[in-house]
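One structure coming up, written as structure tokens, with questions to follow.
With one protein chain removed, the remaining protein chains of the complex are shown where they sit.
Naming follows writing order (A, B, C and D), and every chain is counted from residue 1.
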Amino acid sequence: MTKWAYSGITAVLAVVVAIWAIPDLGDKYFGYFAPLNDGTSPPMPDLSPDLFLFPVSAQIVLLTVGVGLLVQIYSTAYLGHHPRYRSYALIIILFLLAMIAVVGTTNLWVLLVGWEVMGLCSYLLIGHEWETAEARAGAAKAFLMTRIADLGLVLAILVIGETYGTYDLLGAELVASDGGAENSTAIGLLVLVAVVGKSAQFPLHSWLPDAMPGPTPITALIHAATMVAAGVYLAARMFPLYRDSELVLVALAVIAGITMLIGALFALVQADLKRALAWSTVSQLALMFAAISAGDPEAGTDHLIAHGAFKALLFLGCGCLMHTVGSSALSAMGGLRKAMPVTFVSMTIGFAALAGLAPTVGFFTKDSVLEALKHSADGDGTLPASVGQVLFYVALATTFVTAVYAARLWLIAFFGEPKEGHEAPRAMLLPVVLLAVATFALSIGQPFHLGFGLVSTGIAVLATAVVVYAWSNRGELDIDAPLLTRELDLDTPYTRWIPAITREAARLVVVVDRDGVDAYSDGGASGAQLTSRALEIVQSRNVQRYATVMTLGVIALVVAGVIWT
Amino acid sequence: MPLLYPLILAAVLFGIGVYGVLARRNAVLMLLGVELMLNAVNLNLVAFDAWLEDEIHTGQSLTLFTIAIAAAEIGLGLAIILALFRAVRTIDVDQVGAES
Amino acid sequence: MNIPIDWAIAGPATIVAAGAVIALLVDAFFPRRTWLGSGLPSTAALVAAGVELFRLHDDVPEATFALSLILLAGTLFVVVASNVMNFENSMPPGEYHFLMLSSAAGAVLMVSARDVVTLLVALELLSLPSIALVGLRQGDRRAIRSAWTFFLASVVSTAITLMGISLLYGITGTLEYQGISDALRESDMPDSVVSVAVLLTVIGLLFKLGAVPFHMWIPDAYLGAPILVAGFLSSVSKAASLGALLTFLGIALGFSYDTWGTLLAVVAAVTMTIGNLGALRQTNAVGMLAWSSVAQAGFLLAAVAVAGRLGLSAALQYLAVYVLANLVAFAALAVVLRLRGSTAYDELRGLARTDPPTGIPLALAALTLAGFPPAVIGLVTKYVVIRPVVEAGETWLAVVMAVNVMLGLAYYLRFVAVLFDRPEGESYVSPSPPFSVRIAKGVVILGALGIVALSAWPDLLLRNLP
Amino acid sequence: MTATEILFLVFAVLAVGTALLAMTSRQLVHSALWLVVTLGAIAGCFVLMTAEFVAWVQVLVYVGSIVVLVIFALMMTRQPAAGPSAEVTGNRWTAAVLGLVTAGGLGATVVAGFEGERIKGDHIGTAGSLGEAIFNDWVLAFEVLSLVLLAALIGAIVISRAGSER
Partner (left out) sequence: MITTALSIPFGLGLLLLVFRNTVSGRVAALLGSAAMAASLVLYALVWEGRSVRVSGEVDTSWIEPLGARLHLGVTYVSWPFLLMTAVLGLLCCVWLIAEDTSPALVGLVLIISASALGVFSSLDLLLFFVFFELALIPMWFVIAWWGDPHDPEGRRRAATRFLLFTVTGSALLLVGIVWVASPFGSLQILDIKGAALGAAVLIVLGFAVKTPLVPLHTWLPDAHSKAPTVGSVLLAGVFLKLGTYGLILLGAQMLPEEFAKIAPYVATAGVVGIVWSALACYAQDDLKRLIAYSSIGHMGFVALAISTMSDVGLAAAVFGSVAHGLITGLLFFASGSIKDRLGTASMAAIGRGLYARTPWLAVAFVFGAVASLGLPGLAGFWGELLSLRAAYEVGDVLSKPGAWTLVGFAVLGIALTTAYFVRAIRLIAQGEAVPHEGDRDLNRREALVMSVLAVGIVALGVAPGPLVGLYDGPNFQGSYEAVTP
């Protein structure tokens, strides 16, 4: 049956990528070894695929294709009978290719192409169910916000080209790493715009939760492997170019701090599992950016990998639940522990990783992020100590909140009085299980920081305990914080003001264009017509009048002549 | 004799002729106005001729020609006016053009 | 001093005049009233005059030669095309040809005159017969009315001109161009007096040319006159007065040209604008052409205004093309009038489809007048006429001309669109037309071919005119 | 102030007065007759300006023929009772202004140009001298003029025929 064909293609792709990438999995550092294209004015742009992988890029590529493959397999069952399955699957493959292009090249133009093609793909996939208004709206919102951010990247590339005389990332970084970094503030801020939009950080965060109308596998793909991951990757990748601009780093830190906290809080109060997970993604990504701003990109990317694994797990699991109860609303779930054991176990692992409980990978990577933040809090990071400290404590708070909502979701979804239900088909379970395994497997070889291990575990356990206590007392975990449920109205500008302003401006322009700009032509035309009519009137066939006009003309002419000469 | 006498006279007559052309209702009388203008011109020509003592009498010759031309014009003009009268039963300059 | 009587120049004119008389006599003594019959002598006379002109090629000034050639050719065109009118038994052919030719003689004399007296007499010889021609159609109220309008207006303008001449005579003591020029150069007259005299003198020519505000007789006269007479007025008599204007200003006032130039430039600008605006709302082909001829006069005047600085060629070349296109248009309209009885746009609708031999030349002529491809020659002459204006530094005038090109296209295009439009109702089927109409059509096609040839090789024109 | 000048002024006043009368009189025939006087006076001025021949021509052509023609024309085109003061159109005030402006303008011009010049009056324009001039120097114009007259004649004939056959 044909729908497996696309999974087959994806598998082939995955294998090829694996063969290409695995040799590059070395020890983790950003090394710089590339011929510097020296030349004052950069060359005309071209799209030569200068493939090159750093160890971390290799990891991300592998994650991408891995999750992508799993998603394809999952989709065969989840969406296999959809009339438009073909375009859906093909777009997924294009999506993966784009992500590979972003990660696997040093040619900034190729990177840009991949970057924006991803935006297009997510637009198409989120809008896959374009019959529904929410899907249309979510898709449009995602596309617009990310595209506006992408323009930042375009300009950033232009500035890089002008600064380093090349559009080759390695070349640029080579110069930069030799202490020759210039315009780092400009470049940094522009890159910041790009990644903030792509990875849904404050203030461009609201498109990610609104993208939930998209099919759940797509959500998993976007959140774990492709779209948002690209943002973090780019920020880490271009770190050398803006490292020595404190302004940029502080800005990044501030954004990260705000985002991680509000993301976690919003996740805490959601009544919809998918949306809650989406917000948790936002806040987790913020954690990674915090690490980068603290001068430790590796920590950030590590957490990216880990998060990719367990967030994909969680979303796919959520898909299984939806497949059973037919909705992603928490109210519809509950007590599925018995009915769907496999899903239960794997998602438990996922939530544990999210909460940062050992021995899941989430525990290790989050700890190294916290470690990095602590460093900068002590002032030996790239950030000013004050900012570092604030960021550090915010991060701790976030860890707590994260653990709380993880526990909450887990409890609401699976406990309470048992419900009827059945496991999802095998094609859907398999990826979930595999990811659950991965969530453990990836923790092999992760650095272990004892102190933070204890601290964070303590926080997590405490949080879980609180939730469990509340649950056992009140029997329900509905949090009534209207302000948070309204998500602080942060979205109002995008939903109300900007569209309204644009619409009004557009109306104005149309009116002016019709009645104002055209004035000269219309005026001329009507003037000509009027004069013409007037001439007809003067043309009374009365010769005496003619003679009068003639005489007047003669006098005028003579007077003019006399004055003139 | 001062040259200005005939010149001023010519100017005045020319003005009167203009008035005649522009004011008279009867076509023939408009024509007479033109004649008056031509005569004014003749006065000028003759006066200048006499003043310049032109051997080849440019002025006076032209005067003669003007008189002849005037005759021709009058002839043609009267013919047109008569035809006009026969055609539209009036030579009232306001009515000639008015009704089509 | 002595007035040089240049019989050499007078030669062709004399022949034409003789032809006129012969035409009259032939018609009188063989009163079969066939157009062909009385058309032949005039044709012969014109051809002979042309031959004579070429024989004199070396002893007449280039400009005069070219102008006379244009005049003779134009008259010939009209005379031959006039055969189309033989259905009008209300038009006496003999007198028609006589008047036509005598006024042509006047035209030729006008451009070859070198003293104001001759100029004036020639001007009369040009106008009086053409007035008679306008009123020629018997028992036609409109015709006689337009004749009356034309007559009075032109008589008044003559009187004004004469006043100017008399003053000029008083100032300079002579009426011979060269003499005037010399006298003015060392006369101590106040400039104001001189300018009054000169301007009054020029009025008569401007009137014939149809410059604003002396244009008002034109629409009435053209609409009332027999259509080919209108063609004659719009081409030959305009050409003659233009030539006279050029020579008079050129020789008599050459040294102080710029003063008059600027004034003429203003007149030209006003004229072309008024003419185009007047044409905008016309729905009768003849009316449209009448107003457009006013506009074209404006373009010609623009060329004249700068001719003092840059010579006559621009004016002559523009004039030649204008005359050709205009005559083609009028001849074609004459055919239409003969076959359909009206030249209103509704009557012309779809002419180019139903009767290509007439309609397509008509469209071509309109495009030439508009100066628009495919009639490349029109565009080239527009270029030719704008160039000296720009070179003379009168850029404002050039811009006005540009705007007027647009205005002109507005109605020429409407006309062309009407010609090519799908004819509504029953499409007109022309019965096999009589021989005379065939002749006229032949002339039209010939003229159109001329336009095409010139469009293909503009050199033909631009090389051979001075 | 010689006798000639006085006489000239008399003629001038006469000419202007009768011209005004001619251009304003209600009776068409009267105005024609007034015009005769004007033209005669102008002929007198010609004589005083030593242009005898021109003067005679003036008397013959104008007074003799043209005016007669005019009067006939007036007779033939007698309107069925036109109302009083119907002989001037509504245009008259404009006309008056323009006439004044013209006269004034021309007067100013000639004053500016020819102030203080005098006609000596010892260069008589006799028939002989004039004829000499015409047939030596202006003969071309003269010939052309004959054609003009012929053309005008023919034109007049045709036109008048044009009106008749309707």
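What we mean here is this: a contact is a pair of C-beta atoms (placed from the backbone, for glycine too) under 8 Å apart; a residue touches a chain by one contact, two chains touch by 3 or more.
Worth saying up front: this structure is predicted, and the values here are computed from it rather than measured.
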* Structure fact -> Absent chain's touching partners (shown only) are A, C
* Could you tell which one of A:Ala11, A:Leu25 or A:Leu155 touches the chain left off the display? => A:Leu155
* To do: May I ask you to list the residues on chain A that touch the chain which is not drawn?
  => 41, 43-47, 109, 112-113, 115-117, 120, 127, 130-131, 136, 140, 143-144, 147-148, 151, 154-155, 158-159, 161-162, 502-503, 505-510, 513, 517-518, 521
* **Touching residues (missing chain, whole complex) on chain C** => 367, 372-374, 376, 379-380, 382-384, 386-387, 390-391, 395, 398-399, 401-403, 405-406, 409-410, 413, 416-417, 420, 458-459, 462-463
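FYI, only the chains that are shown with their structure count from here on.
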* Asked: With chain centres defined as C-alpha means, what is the inter-centre distance between chain A and chain C in Å?
  -> 78
* Structure fact -> When centres are defined as mean Cα positions, the distance from chain A to chain B in whole Å is 96
* Taking each chain's centre as the mean position of its Cα atoms, how many Å separate chain B from chain C? -> 27
* Where chain C touches two or more other chains, by residue -> 2-3, 117, 121, 124, 128, 131-132, 135, 139, 144-145, 147-149, 152, 156, 160, 163, 167, 170, 192, 196
* Asked: Which residues does chain B have that touch at least 2 chains other than itself?
  -> 7, 10, 14, 17-18, 21-22, 27, 30-31, 47, 49, 51, 55-56, 58, 61, 65, 69, 72-73, 76, 80-81, 83-84, 87, 93-94, 96-97, 100
* **Residues of chain C that touch chain B when the two form their complex** => 1-3, 117, 120-121, 124, 128, 131-132, 135, 139, 141-142, 144-145, 147-149, 151-152, 155-156, 158-160, 162-163, 165-167, 169-170, 173-175
* To do: Can you check the complex and tell me which residues of chain D touch chain B?
  => 2, 4-5, 8-9, 12, 15-16, 19-20, 22-23, 28, 31-32, 35, 38-39, 42, 45-46, 48-51, 53-54, 57-58, 61-62, 65-66, 69-70, 73-74, 76-77, 79, 82, 86-92, 94-96, 98-104, 106-107, 110-111, 114-123, 125, 129-130, 133-134, 136-138, 141-142, 145, 148-149, 152-153, 155-157, 159-160, 162-164, 166
* Note which residues of chain C are touching chain D in the complex, please. => 2-3, 5, 7, 10, 17, 20-21, 24, 90, 92, 95, 98-99, 102-103, 105-106, 109, 117-118, 121-122, 124-125, 128-129, 131-132, 135-140, 143-144, 147, 163, 167, 170-171, 189-190, 192-193, 196-197
